[in-house]
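The structure that follows is given in the form of structure tokens.
All protein chains but one are shown at their positions in the complex.
Chain lettering (A and B) follows the sequence in which the chains are written, and residue indices restart at 1 in each chain.
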């Protein structure tokens, strides 16, 4: 017989009774708050077509989720055997029950991992599966889930409403038509799903297929991009369009966050070289990206869109996986990231500007206490985003609270992002965050660092109000 | 109605009863020990003039304290509105009640921060204010504090004695006349306030106004500094004077702690260039500073002054704040700091010398377990200073105990420094340290890592004896 999930109401909290009692009390006050999801990668088409569905259990939980399949891959399973599509359309496992069986037989790999926590939540509380998945019950559980997914309450729009999501931001290329968002609006559906402006593919001149991306930008903006000046104009045009479509934020990835403006002539020259020669050197591309991120800050001052910076990920580290399967396949590996020197040119220009809101993320936890908390605790333009990606975990949150809050204070942080493409993991991830916040605050109360009244207010901030304010989701700054 | 401070005797300790009981027992034995404050930035003139005072409540707690006003600034308040003086003498808020009101209305920003802990202690135990400051009670509390500050027991000398400070070291420029220290001596007051020799302004050739600083050194030493050799002689002269005035230590700041001697000719050439041309390159200045710090180690071997090294702070990160308000305004941001390679040249020369005592600090906590504990656990000349600045906090101390002590052992550490310019925060900071030490030791006892007798001895060391020995405050090494 398979084991039952053990997910009691006091799960994850410190076992110490003095802490746990307070944690439960605080958590009870925030558990049911609406979910604010200001940054993530859910596909908006799930909601634009009222008839869309989550697909098979394998399509819901394995095939698109690099958190899940990279762990299986690390233990010797091929991505083909897990149904991950090849870019060349070559054969991969198409029997979703076989994929599911493989997953189930290796479900122990997720013990103690955040994916294990999220999946437990999804199985138990959303999909109403009572047993821990294993090789024996795999097909039975598959049937159960498939049945649920076929029911009307598991249509994505119904799920969105049932899961109490107040607002969900997607992440969209600068050239995206936002047709899915428009379709949602036009359908009269009242779920708030807003776009986020992510221009990486045109701003990073060494993006694979940059010329094609630029062509898409030309079409989307209607601006004839033929030089640096018209490039800026096209971006401004698209920002205005995104804002009109409900966006409140932009998002930017960069390996080394060296945000420094170039002399205008140099920026023009590099851009022209990319236009005319089709490529620039890696150093030129890096300098241009850093320059463009300062332009983005300037535009944020002008249009009020909140700027997000996600630095320090070495993308597609495994070239053979990248060649066969493409990007986002579990091989984005963090690198050491420096902020104090690198952000200074941008902060010199805009760090004191009350119009700018720049939300910083990191994959390098060593920056928490050393650089990020000290910068965010001083510059008015800055807020710190929550623990990101590999650090979006119980211990990652604990380390974040521990290393950030004393210096930055909670009011210079931005609450939680789920940052997920796995829609059903949204409530699971917010559940972990709210529990972690409640537990942290309970520890402060139990040690008389703050009083219970203060902790209650702080819990409301961390679970709900901070992200709304940080991302200007109420229209306020 | 405003809330009352909740500062029970068991505050901050682990809530686990087995730990807390032992922590209370250990803390009771060290709570009343005299305060040894071997490094800080209190103005000695507070004590040289028997009639000096702490000023208004805003002058006591807000205007001079960059820990406090940088947090308010980070949330959008201008420094002018907080009464921080402009260098050009331009207008800033002069109504201290308005400044106080602003502070009070944003007092929630300090929740969970070390400043919040220190202020709570100062309000409750020193200023005898029972309510948590807020917008409603702000003016009432202002009156209360103003009344206290007007009373004789709040004259600085009286406060020094009442707060049980055994010794307080100030930090003083190489060219300082130490007139305030002399006045104290001459007045017959028995408080022990000693100077510390900090020659950064002349040793770092790129100090703003270096020529002026050098001129001051000439005057103070009576040495006609006209070349590198006479520069060394002037410094030796001043060290002897400081030592005569009670100093037991020197202190040195540097961004990158590359402590390596130059060929004598190169040192001479760089110094001459600075003298004759008025400036040197950044690289030359850095090399010269590294060279001079080795000279300081050599002089320490000769005169027995303990050498302190505070590396890794990017000073005045915000240029507009620096231009308007000057240094020490909350914008000193830590940078990654390397010790293993950088300290090696100095350690090669003096690391085994029994005459040298070099106390190392860091703003980069990653160096604790990797470099600092391993170096201090091997070289006899080294001791590790306590968690510094942003890390002078409950969690910062916990991380320090956790990451340093297993490898270095407590006997290669130097106890606590409050390192503050806010005089009333001295007992508050030592209270946090003593609680943190007691709590850490209680955890060791509860887990049978050390016995109760051992923990008691270790507590005496950490609260009192280690800093006295490390700083040679008893005259012993």
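The rule is simple: a residue touches a chain if its C-beta (ideal position, glycine included) is under 8 Å from a C-beta of that chain, and two chains touch if they have at least 3 such contacts.
Keep in mind that this is a model prediction, so the values were computed, not measured.
Touch with the chain that is not drawn comes from one residue among B:212, B:226, B:315 or B:447, which is B:447. Only one residue from B:18, B:150, B:179 or B:282 touches the chain missing from this view: B:18.
From the set A:21, A:70 or A:421, the residue in touch with the chain omitted from the display is A:70, counting the whole complex. Within the set B:199, B:351, B:386 or B:467, the residue that contacts the chain not displayed is B:351.
Counting the whole complex, the residues of chain A in touch with the unshown chain are 3, 6-8, 10-16, 70-71, 73-76, 108-114, 116-117, 132, 314, 317-321, 330-331, 333-336, 363-366, 390-391, 393-396, 399.
Mapped onto chain B, contacts with the missing chain fall at residues 16, 18-19, 338, 340-341, 344, 347-348, 351-352, 354, 366, 369-371, 373-380, 382, 402-403, 405-412, 443-444, 446-451, 453-454, 457-458.
Criterion: only the chains that are shown with their structure count from here on.
Separating the CA-averaged centres of chain A and chain B is a span of 40 Å.
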